[in-house]
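For reference, the structure I am asking about is given below.
Omission of a single protein chain aside, the complex is shown with its protein chains in their original locations.
Going by the order they are written in, the chains are A and B; count residues from 1 in each one.
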Amino acid sequence: MLNDTQKPADISDVVPIATSRRNFLLSASLTAVGAGTLIACGKASPDVRAQTGVPAGASGGTMGAHETAAPASALSASAKADAMDAMHEKGIKAFPAKTEGRGNQIFEPRMDKGVKVFDITAKVVQWEVEPGRKVEAWTYNGVVPAPQIRVRQGDRMRLVLKNELPESTAIHFHGLELPNNQDGVPFITQPPVKPGESYTYEFTVPNAGSHMYHSHHNSAKQVGLGLLGAIIVEPRRPRAIEKVDVDYVMILNDGAHGYTLNGKGFPATEPISAKLGQKIRVRFMNEGMMIHPMHLHGMHMTVIDKDGWPQPQPWKCDTLNIAPGERWDVIVNCNNPGTWAFHCHILPHAETEHGMFGMVTALIVTA
Amino acid sequence: MLNDTQKPADISDVVPIATSRRNFLLSASLTAVGAGTLIACGKASPDVRAQTGVPAGASGGTMGAHETAAPASALSASAKADAMDAMHEKGIKAFPAKTEGRGNQIFEPRMDKGVKVFDITAKVVQWEVEPGRKVEAWTYNGVVPAPQIRVRQGDRMRLVLKNELPESTAIHFHGLELPNNQDGVPFITQPPVKPGESYTYEFTVPNAGSHMYHSHHNSAKQVGLGLLGAIIVEPRRPRAIEKVDVDYVMILNDGAHGYTLNGKGFPATEPISAKLGQKIRVRFMNEGMMIHPMHLHGMHMTVIDKDGWPQPQPWKCDTLNIAPGERWDVIVNCNNPGTWAFHCHILPHAETEHGMFGMVTALIVTA
Partner (left out) sequence: MLNDTQKPADISDVVPIATSRRNFLLSASLTAVGAGTLIACGKASPDVRAQTGVPAGASGGTMGAHETAAPASALSASAKADAMDAMHEKGIKAFPAKTEGRGNQIFEPRMDKGVKVFDITAKVVQWEVEPGRKVEAWTYNGVVPAPQIRVRQGDRMRLVLKNELPESTAIHFHGLELPNNQDGVPFITQPPVKPGESYTYEFTVPNAGSHMYHSHHNSAKQVGLGLLGAIIVEPRRPRAIEKVDVDYVMILNDGAHGYTLNGKGFPATEPISAKLGQKIRVRFMNEGMMIHPMHLHGMHMTVIDKDGWPQPQPWKCDTLNIAPGERWDVIVNCNNPGTWAFHCHILPHAETEHGMFGMVTALIVTA
């Protein structure tokens, strides 16, 4: 993980390191059939680099889209390719990169006479999207996405919202079929919650499925800045197909923080891990403004639910288009070992000349 | 409805009015569980407003996206929040705002020896999208969307198009499986209809379902400016699921007139009303250039048809992605009383800092 912005510029920031730093990145065990002319990964010597004039110091961490690579005119075609590849490798080897803050973790409620109570403070924080890139985020409890609420159909739950934002706000439970006065739309179902004030939602959890909670006031801005999270409602009677080994929520976003999965951009995104033969459920949720067709390499996805409602019959795909506001639940039978790219297939949301970024993660199936 | 541009600037234009002006906007009956610190809607006094320097006169009608709120530097955080909320409330209280012209109304044909005849004049008008915002529209019979044609499978229908536009044009019946010479594509199936000329389409109505009629000549411009409407073909033998209390066509658009539902932007959009227990059919049609994932609050939608063809089995969702040219028919069982927001979930198509606008309406279920 080359996320050391204090370190003096060093050629090792640019030159690929042959040793695999993460054993699930299988570069150490690369094989290729008949690749007689294949060169070793990271073959370019420091000497080659030195003579190309690559501005190594300019590339601390993953290179941002606004940074420029070495001046083209100064480089031979081969050296230019090597320099580009080094940037690509560096990003991948940094994955999963450490950053401050982690959203979407299970929200443990406190109990009050049988009611599950979730205390939420809406507040502005600095949020590290990728190593070294901090942005202003409007958050529930300081993280993006908000803590993940998990309740069960029929539960009584209470959500106490304290507003420490500079604007009024309100919470809409997107997908829950609640009484109208719990719907969270200022001036239609409730007054706005002013800065400094608190507001309480309380209801019996109705329909099951993958839902979201987010601001419904000045929402293009407030949701774009991070006021969003998952609310998963376990069904009273789970179906057989829902019995999985890993249950993963993946929230897609493309607002003020750039292209993110669960509030982070590659290489700070979180890999999903499973053992060979295990089943994973991925709950895609789009809190952004654009579609994101998510593509999984190596294995297909079996679509089971849309917006928390079962599809009449499961169906298979490898690229699933998620539109804003939608949730789609899929099952992956992890029957193919390896590290598999898992990314938005709008390629400019996933890769630049400087390497992968944004909406990229990996599903790692270990034997 | 604060749509009084002639009235002198008045503080009442900005300060929220506590009395609910529309009983389906339930602000008068707002309830919140445990909202001990909840302030009353519209608590800010005129005095607070006066001292904030809110330029009340600047906000006649719904504030446009280009207008700016009060200078931020001059306001305390609390007063700024109040000023923003006042704009939001004003827009919502104005709903449904009166505007001149109403499209998508049933087109009563004249009968000619058993043939249903629809006389259409394509012409340029000024069209009021929201209170006070008039735009140039290219229309069929002066309205956007065009009058809604309702025929039955097997009907003989004739459409006589008179072209009073400054360009040639032609009508394509999008979704109808017509003889080739009725398909409306200049130079492929017919000559263009020149300015000042007339052209007649006549056919026996083939397949049932939710279809569209629109220009197929210089169409990016002509459809974008309003030459579009719904043609609904009743089936010979309706399915049980099609027996509904309200049958509503909702045409989405994002062309030259901005983000609209049936030719109007919020708060001039039209609410859909039903009694508790009734069933509504919504026929979504996208005549624009972007996807619009439509989200209904409070109740799910059961998808029954795509482009006029039954889905193999109905399926449920709360957010339905409608792409350009698509039609999707859904059923809503109105089992949850209240006023429910119903909007595109690409949030910048539905809300700005100045409040809701564009692709927002409401489903009102009364007990």
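What to note about this one:
Everything that follows uses one rule, which is that a contact is a pair of C-beta atoms (placed from the backbone, for glycine too) under 8 Å apart; a residue touches a chain by one contact, two chains touch by 3 or more.
Note that the structure is predicted; figures quoted are calculated from it, not measured.
Considering the full assembly, A:85 is the residue among A:85, A:177 or A:202 that touches the omitted chain.
Among B:143, B:178, B:249 or B:347, the one in contact with the hidden chain is B:178. Interface note for the absent chain: among A:100, A:136 or A:318, the touching residue is A:318. Within the set B:76, B:105 or B:313, the residue that contacts the chain not displayed is B:313. Residues of chain A in contact with the chain left out of this view: 25-27, 30-41, 77-78, 80-82, 84-85, 88-89, 92-93, 291, 293, 295, 297-300, 312-319, 321, 336-341, 345-348, 350-353, 362. As for the chain not pictured, it touches chain B at residues 158, 160, 166-168, 172, 174-175, 177-181, 183, 185-192, 194-202, 207, 216-221, 223-224, 289-291, 306-313, 321, 323-327.
Convention: only the chains that are shown with their structure count from here on.
Chain copies chain A and chain B are related through a rotation whose angle, from the C-alpha fit, is 120° to the nearest 5.
With centres defined as mean CA coordinates, chain B is found 34 Å away from chain A.
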